[in-house]
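Would you mind keeping the following structure in view while I ask a few things?
All protein chains but one are shown at their positions in the complex.
Going in written order, the chains are labelled A, B and C, and every chain counts its residues from 1.
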């Protein structure tokens, strides 16, 4: 970390700052220019915030050299992390597809979609039991009843399940869930992240719709700092000024995250665009850009879906898409993860 | 709500849609044009989501005429809601100032700042015990110990206290807190909002840094739908492309919210800009634009503050600011709320 | 277009509005609901702006059913437009690569890069003679001298050339230029667009960094309305809150534009990310998402480049990339455009 002092910095205050920093265990490297004095901070600066330094009267500006995340940093862990979900691998060259309805609605719907996506080749089953909805008057998900149906679908098909948690108090209900999803609105729900850091479950962490990639990695760091390093990052579209689609898929997040971190990175094209016809081209773009997986909404009857019908594929459309995915993944040098029935 | 059907809409599917809508209790008003058929939906459309309609094959587009929030809507409640905090009034022409440190650090700090802001005229005391920090390695707040110190400061000064909650599990700890703050990162933590709807405490709801005003009102609606109508809205800067300040204060939110809702609207200039020298001009702009209050960070020693020192005023700077506030509020036709010592 | 009137709309003013609209040649379709009156406007509404209607006291809201662009609209022209540049085809299944340095610097540089990109398989040569730079103190391009060098490179290699115009007054200088580029900062320089509409040259129109896709299409419409329908659209990254890369590539723009318009759509991965290592994955994503071409910066010595060295590939890197492009384009069902030496 580099601290540029003000030209007219009060000598005594500079001395105090230097002592404070030394007291925190840093070695200082001073560079006295004609007009500018620069302090180089040597040591682990991840627990120093720029703001804390900017608050000092003598500080003109601060430049972080080293990223503020450690466990998520590829520097510390050059090889890819592979998250293993009962044998289904994501990362390190293994590509997985998570598919299923936006929300769990009924037993027949859930079982039917689960069987359909399994037979098309999906390795993991998704379905929302607790649903974050903008309006209190919208369908809020079936809750614990929904989780039960999801587990029945898991039993029926052997597909591991991925579903979203919305509060710490529900954690007990997620015992048989294979991957716990943190939704875009909870990416900076730090209390939740801390608790998830104490579990041993893989966590699918969605990027907040207006969060930077560094903030996403800091949220992963919350989970990892707690001891759980099984984090899958998910880009699902960011909020911009564009109005013709729900969100703007940040495809560049894939190569940038792959450079910065060893964690697997997947794409959710369904939420990104919010429109069915875009799911295929965005899935192809995700594979081409180097993603480790995709998460796709499939509904046996999108017109009757209680949420997100606009973006849900029919099982037939999903089957067509999977045929393309199976060819495209090896074309870009990755392998489709094997379907591995979980212990029921 | 107006539903525009596709030109070539399948007659049977149109019939099904009409029956579904009638089944939900709506009266339909049909308008058959040469090329376009329009359905006007008459009834309470707040529990119909646009997405659900867009998922229907026969639907071309949807236009909501009526806002999707009801209890927060000024149409339903033309006069201003006044939130009363132990006698301190916010809204309906009464302007209040909430002041205090970003985070509670020590007993002397908290007591000293509390006494300072009281003597300058603040009506409410703020201080963070639970702190949402981007980095897991940053100071996370003193937690329940911080709440205790805050309550001591309340006892010492009689100022009602405002502090942030970060998870439902902490709710019991907030019994003696006068106003519960929901931070920007939790604006769409719907589980938390639902629980707060069951309390009887005034809630200070901060706008998410990338949320629309409609989404803010929908979050207020979550609290109000639960039975708690004491909601204070707070604009605290939104995330844009501009990099010279932390966030971009959306001053237009004040007149727009005042038009759409009866709830009081306050401004947090400290977090908006993140820079001390901007607090005064933004406070003045807030008053001029019609805000019902401001929330300002004050620290007895900003250079030593454990967080947000860059934006914290010294007690002296705050005192100068309050002198201007006291003149400016009546100039724009509002009254400064009275300082009313709360029952200790 | 649908016009929703206010509940309490003054009858006489409504009558006036109806007469104004009828006077403009529209047929009106009225739908009188209990509370709401809706006017459906039948006719060519592309010259009616929503704002003009919103200014009427009796109007509550307006909904456009038909897009405001006509010539660019795929509805009017279902098959793909193929832009033909001296035999090099872009669109309709033909994929072309435009490559070259950010700015023309010297004769040897320009000739060397031109020969390199030609031998790697690029079909078109780019190079900036007039450079839009944020700072007046930065290198502004060689101007007409640069155009001369670019034309020499064209002569030497037979590659058609693409270069940016910055003002109408320079149009004469562009006689031997094969494709005139309108840069991101000039996407809404309507006077320039009008003039370009009078030329017979293919125009490469870059999306403004904060413009919607509809605005991009409206700018294409300016050119087309003037009689020049040879417009190539280019997505080059939009401005968002993300700071780790220069801009955010909006990959969804590809499928969305392909749906809305018949014009070819290309991607500029170099400017989008501003970082060398991202050019390959974003190029692959562009092809996968359905783009008709890419535009890539190549410099024989990026470290010495007078601008944009950070994002420029070396000829060797470009050659490796082209080997992948040549395999990927047919994998996704398109054909590489043939290299066709232009008449020198």
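As a working rule, a residue touches a chain if its C-beta (ideal position, glycine included) is under 8 Å from a C-beta of that chain, and two chains touch if they have at least 3 such contacts.
A quick note: this is a predicted structure, and the numbers were derived from the prediction, not measured.
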Original post:
Taking the entire complex into account, which one of C:186, C:283 or C:300 touches the absent chain?
Top reply: C:186
Original post:
Which of these touches the unseen chain: B:14, B:278 or B:306?
Top reply: B:278
Subject >> Residue ranges of chain C at the interface with the undisplayed chain >> reply: 46-47, 49, 51-52, 54-57, 68-69, 130, 132-138, 140, 166-169, 185-186, 188-192, 194, 208-210, 215, 218, 221-222, 225, 239, 274, 302-303, 305-310, 312
**OP:** Quickly run down the residues of chain A that touch the omitted chain.
**Re:** 2, 4, 29-31, 33-36, 38, 40, 42, 60-61, 63, 65, 210, 239-241, 243
**OP:** Can you list, in ascending order, the chain B residues touching the missing chain?
**Re:** 210, 212-214, 238, 240-245, 248-252, 254-256, 259-260, 272-273, 277-278, 281-282, 284-290, 328, 331-332
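Keep this in mind: only the chains that are shown with their structure count from here on.
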Original post:
Counting shared numbers against all numbers at the contact of chain A and chain C, is it over half, same, or under half, different?
Top reply: same
**OP:** Return the distance between the CA-based centres of chain A and chain B, expressed in whole Å.
**Re:** 27
Original post:
How far is the middle of chain A from the middle of chain C, if each middle is the mean of its Cα atoms, in Å?
Top reply: 32
Subject >> For chain C, residues contacting two or more additional chains >> reply: 210, 240-241, 243
